[in-house]
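A single protein chain has been removed from this complex, and every other one stays in its place.
Moving on, here comes chain A:
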Amino acid sequence: MSAVEGLTIYGPKDAEKRAGVITFNINDVHPHDVATVLDADGIAVRAGHHCAQPLMKWLDVSATARASFYLYNTEEDIDKLVSGLVKTKEYFSNVF
């Protein structure tokens, strides 16, 4: 995911210090718009405050998108998410 240009991943980069939850933002695209575009591609992420307003304030962002992985997710799913993120970026650079 970190290979996607314009993507900000929040939290430590060291995998040992993380759970299977990746919170991110992409360029200036609002997370709700990111979630809608990914949804159209069959990918479900959560967007918004995640009931963590103090953290959003600390991160100095209005909202974030979040992908959660579990036992049933495959490497293929991750590749699909990455290509979905690239599509999202392209879609919003076209509409602007």
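The criterion applied here is as follows: a contact is a pair of C-beta atoms (placed from the backbone, for glycine too) under 8 Å apart; a residue touches a chain by one contact, two chains touch by 3 or more; residues count from 1.
Rule of thumb we're sticking to: contacts and distances are computed from a predicted model.
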> Which choice in "ABC transporter ATP-binding protein", "Urease accessory protein UreF", "Fe-S cluster assembly ATPase SufC" or "Nitrogen-fixing protein NifU" gives the name that UniProt lists for the one chain left out?
Replying inline: "Nitrogen-fixing protein NifU"
> In terms of residues, what is the contact footprint of the unshown chain on chain A?
Replying inline: 30-33, 35-37, 39-41, 47-49, 51, 53, 56, 62-63, 87, 91, 95-96
